[in-house]
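Here the complex is missing one protein chain, while the rest keep their positions.
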Amino acid sequence: MVSAILALTALAVVFGVLLGFAAVRFKVKSDPIVDKVDAILPQTQCGQCGFAGCRPYAEAIASGETDINRCPPGGETVILALADLLGVDPKPLDDEVGEEKAKLVAFIDEPICIGCTLCYQACPVDAIAGAAKQMHTIIESECTGCELCVEPCPVDCIYMIPVKESPNTWKWPFPEEEKKA
Amino acid sequence: MSRKLWHFPGGLHLPDNKAMSTGRPSGQSAIPQRLIIPLQQHIGAPAKPLVAVGDRVLKGEMLAKPEGYVSAPVHASSSGTVLAIEEHPVPHPSGLSAPCIIIETDGEDRWAELAPHPDYRQLDPSELRNIIRDAGIVGLGGAGFPAFIKLNPGSRVAIDTLILNGAECEPYITCDDMLMRERAEEVIYGARIMRHALQAKQCLIGIEDNKPEALAAIQDALAHIDDKSIEAVQVPTRYPTGGEKQLIKILTGKEVPSQGLPIDIGIVCHNVATAASVHRAVDLGEPLISRLVTITGHGAAEPQNVEVRIGTPIAGLLEQAGGVNTAPHRLLMGGPMMGFELKNAELPVIKTTNCLLLASAEDSPERGPGRACIRCGACAEVCPALLLPQQIYWYARAKDFDKAQDYNLFDCIECGCCAYVCPSNLPLVQYYRFAKTEIWAQERDKKAADKARERHEFRVFRQDREKEERAAKHKAKAKAVKKNSDEDTKKAAIQAAMERAKAKREAAGIEPKNTENLTEAQRQQIAEAEERRQAMKDQNTSSTAKKEANEE
Partner (left out) sequence: MSAVLPSSPHVHGPNAVSKVMHQVSLALIPALIAYTWLFGWGVVLNVLIAATVALASEALVLKLRDRPVMATLADGSALVTALLLAIALPPLAPWWLTTLGVAFAIILAKQLYGGLGYNPFNPAMIGYVVLLISFPLEMTSWLAPGELREGALSFAGAVSYVFTGNLPGMTGLDSLTMATPLDTMKTQLGLELTLNEITASSVFGELGGTGWEVVNGLILLGGLFLLFRRIISWHVPVAMLSSLFLASGLFHLINPDHYAGPLFHLFSGGAMLGAFFIATDPVSGATSDKGRLWFGAGVGLLTFIIRTWGGYPDGVAFSVLLMNMAAPTIDYYTQPRVFGHKRG
């Protein structure tokens, strides 16, 4: 009886030490899960998920604070990829964050622009060029379509337009499901 | 003359329906009023316009130059005026528009000055490639890859075999067949130039055995030139023999490595029509401005082949070629196995338009409803790439693109054999195309996301830096203010010290210095000054005393 208790205690101690050692020895500094999640997110930095950008959302997902279905720009693809990465069941996009829509790009109606720089300050990826009191313009190739510049504009001269599809970027549609006859 | 041939796996025997369009000699299409010339008719970057709206252009003049290495120029296929450079619908499965140069023709069809090179042997391969590039020649078999690139052997391997693809395995299409029958010598001349450019040991022309006339014509033309290194080889008719990898396997027994190119195994494969246009470009100096197009199908009143200027609107061309028999069920560009449907006939003929199939319901029946896959494996049996189409279908349908790629989705050549035999009538090829284009889009998105992340991180970094800089500036200013006040106190202290010293001096009486060597006059002056100072001093003292007395 006593020897059994002693043996178990000894085992517990040994494994405890081992685990403790491993925890210290193999400690990973930055959480790689956050990086992996962040790599999947579309980096629009739009904040529709309720976080201040993609990285904060990734951190929240990694820590289990929030769900994987709160990224409208990423849509189904991102949800599936996150579900796969984290080993959870995919679920449809959360209604409250908005819906998946065609990719957009911002457009500034330049004659109306007064050059207030508010949009410039709002853009998370520096995709707006222009100095104070001069009209601004969107660098189309850099715009992520986050819409963050639309709200601050005092003269409502920024519109979101769908990204133009060309034969080179066109995608074959998913075949119509086997028709019900 | 019998040569050892190999087999490629899979494949199908299809009703070829070729006889209907080989009955008439090929015709020549008229100059249309308008030419619509897309800037991208090839794989690679679109060409960059060299002309402006309103410019007069001559037939054969370069309208747009290649942009980057993998690109090709486009030329005016008749003389006229540039009407517009704008987006116009182009022949593509998407039905979308792309930039085009639109020319109003003048009917004169006046050639620009051409620069023929009658003796190709005097040109070195690199010069030849430049001529071919400037002529805008792309693969005319369907893919439209710039031809000069495939004529560059590079330094990795010596080219053993140049293969000219005259298999034309797709049903209905006969433009290569007719080209070989009617212009065999052009093909042969082109073959010689290409062989020279590649420094290839031999050239094989593969022709399916359902085209005996073409084979005979080519052999006849070969008999007229003394070149034993070029050989016409009859291959069995089996779809998709005309696939580059399949034809190479049949003729040489070698397999082009997955994700690789024929050149990796010392082979280059070109279409026979490409060879003919190489001949025209080099020997005659003519750029690629027209091609043979098969107009066929049970919807066509007079199925035939026509030499058509690139940019000719399809509607007018069809009308001119006898019009339609019955309202066609659908209009296809290319054959029934790999072609795509055109939404309307307002599109231009481009360099890769080999066939316009006016398909009746008989040629191309409406696809019935699909059923569930029963895993019968018929698709795997006919797959020339030895894939498991049912697995790729399964994963493409589940949008599990990683798995689809594990099953080698990108080895699929989209020949359509699997969908043809599928008893469940599933649109398999569309699933593969869907998956491929999704994967490409995801790769583009990934790149864009990485760039956006970088820019966002840089912005955050920049904002932090700006904040820091602002903070630092602030500090410096505050410090500067402090420093100023310090200086004031210092100045005040110095002042005070000076005053104290003065007072001390005065109290102790002035000890004049340097008085030893003074003249009489100087001594007098000093004495006077001393007197005045004393008087002032007295006055000061008395006034001070008066003040004090008053205050009391």
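Just so it is clear, A and B label the chains in written order, and each chain counts residues from 1 on its own.
One rule holds for everything that comes next: a contact is a pair of C-beta atoms (placed from the backbone, for glycine too) under 8 Å apart; a residue touches a chain by one contact, two chains touch by 3 or more.
What you see is a predicted model; the values in this text were computed from it and never measured.
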| remark: Contact with the hidden chain, among B:L162, B:I193, B:V235 or B:L332, goes to B:L332
| message | Just to verify: which one of B:P32, B:G60, B:G242 or B:G416 makes contact with the chain not shown? | response | B:G416
| request: Sort through A:E65, A:D109, A:D156 or A:E176 and give me the one touching the missing partner chain. | output: A:E176
| Footprint left on subunit B by the chain that the document does not show | 8-9, 12, 14, 93, 95, 171, 245, 255-260, 330, 332, 334, 336-341, 343, 359, 363-365, 367-369, 371-378, 380-381, 384-388, 390, 407-408, 411, 414, 416, 419-425, 427, 429-430, 433
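Note that only the chains that are shown with their structure count from here on.
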| query | Distance from the CA centroid of subunit A to that of subunit B, rounded to the nearest Å? | reply | 30
| Which residues of subunit A touch subunit B in their complex? | 38, 41-45, 53-54, 76-77, 80, 124-127, 142, 144, 165-175, 178-181
| field | Residues of subunit B defined as touching subunit A within the complex | value | 40, 90, 92-94, 96, 98, 369-372, 399, 426-427, 430-431, 433-434, 436-438, 440-442, 444-445, 448-453, 455-456, 458-459, 462
